[in-house]
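Omission of a single protein chain aside, the complex is shown with its protein chains in their original locations.
Up next, chain A:
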Amino acid sequence: MNRLVKRSVSNFFALKLPSKSLCTGVVKVPGSNVAEILNENEKKENTTSNSIQQYDIAIVGGGMVGMALASFLASMPMTKQLSVAIIDSNPALSGSMSIKKEDPPDPRVSTVTPATISFMKDAGAWKYVEQNRHAYFDKMQVWDYTGLGYARYNARDVNKDFLGCVAENKVLHSALLSCIQDSDFKRTIYPLRLNSMTLNRSSMSVVEENMSSRESSSAQGQCARLQLSDGNSIYAKLVVGADGGKSRVRELAGFKTTGWNYSQNAIICTVEHPSENRCAWQRFLPTGPIALLPIGDKFSNIVWTMSPTESNQRKSITEEEFLKDVNSALDYGYGPHPTSSLSGTRDLFSWFQMDSTVSANESFEVPPKITKLASERMVFPLSLRHANSYASKRVVLIGDAAHTVHPLAGQGVNLGFGDAYSLSRIIAEGIALGTDIGEVNLLKKYEAERKPANISMMAILESFQKAYSVDFGPFNILRAAAFHGANYIPPLKRTIISYASGEQNFPVFL
């Protein structure tokens, strides 16, 4: 399993949101009062109501997942005529920043699975990723500090050329942005933040108000109204919350979440090594896993999970000491290497000889030695969070706004891309059948498609995280057995690779 840092750029900015929001007049009150207040405001702004822009979809949060949704919508014939507003105060969205090849690698990277790559190819965005720094990898090695077992995965086990691709977040983001700019998709970028939102929960209460006042502006009665940080408002038939783990849309729409903070932080940085690396390495240590992911040109990305005190300490020590720690963590620190000649074990699984995988014959390799630190060290707290529901009338959540996971398997942003893909297909289906895209029954179809898949992935990652945080003799043996099983039982290995690649939505061992 490989790791990633699932940070989207907008999430970074979300951290800077003021904790008190300025409501510009319309207070979100549950029940039918909302309609009355809205109507009063409409009367006041009757002269300006015609100038309030109306959109089909408002995507709040223009990070990787938000832009992915926009580019999927732009690439389908049913949805490319929709008008979309993207609300994100990130300056990168104005398209003026371009990526140069000589730029040093950014430590925020993501691993994209083959499923995500195929979504992006369908939308026409992948070719832009390939123009910048990116790294396909076809091998993976996972082991732990006990030295009792290891597992190697190879893309040729499942007859593919690569297991995944690692790219910097800014590369993925700009690829999606370029893809949208290419098409004549009607999108408007609002470099602002969302202050508050009014949703007409009960359409009929608005109707009854309008029966007495008969305003022509009742045509906006069906839309959600978003107030932005510059005081202006826009209307949208559907509001998509793609604004990251601390989602404002999720908060305003009143979605409850379940989850907890892991008492772990992750340090990420870019490092350099003398030779090329085409393998993703992950070693589980007692305090948390360390992963080394190739990002191209002899650079690799380190994602190291540890306790908060250790992470603060490791962030502040010198570069030399840090590199020493890293090399030790990848190599002999904390425990021995697993032995690679496991003739005894091989005999145990000999009935699989006919079906054996390429990687079962590979022996344990030591990861490359790190020689240089190529970026600053960044620290992020880790948590698990899941919204209890993803959709209600006129609002839907995708990406980290709906779920945040531990980075240990590199799945976080891939779940988000899966959400964006699924939502775009559901919207297209709705438009084909003349449905109002904000209708809750349509959005619930998206939830029914994604929620079980997301929850099962989260459950598996959570069990891994818990399983590897215990250092207890018999438990270690169990884990070693699991490694051997995964390494030497071909159907199990193929299922694991297939599930982690996004080809299967559920890890059903068939």
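What to note about this one:
Operating definition for what follows: a residue touches a chain if its C-beta (ideal position, glycine included) is under 8 Å from a C-beta of that chain, and two chains touch if they have at least 3 such contacts; residues count from 1.
Everything below uses one rule, namely that contacts and distances are computed from a predicted model.
Per UniProt, the protein behind the absent chain is "Ubiquinone biosynthesis O-methyltransferase, mitochondrial"; the candidates were "Sodium/hydrogen exchanger", "Protein OSCP1 isoform X4", "AP-3 complex subunit delta" or "Ubiquinone biosynthesis O-methyltransferase, mitochondrial".
Here one chain is not drawn; of A:122, A:138 or A:436, the residue touching it is A:436.
Although one chain is not shown, part of chain A still touches it, namely residues 77-78, 81, 202-204, 206-208, 210-212, 214, 218-219, 221-222, 429-436, 439-442, 445, 448.
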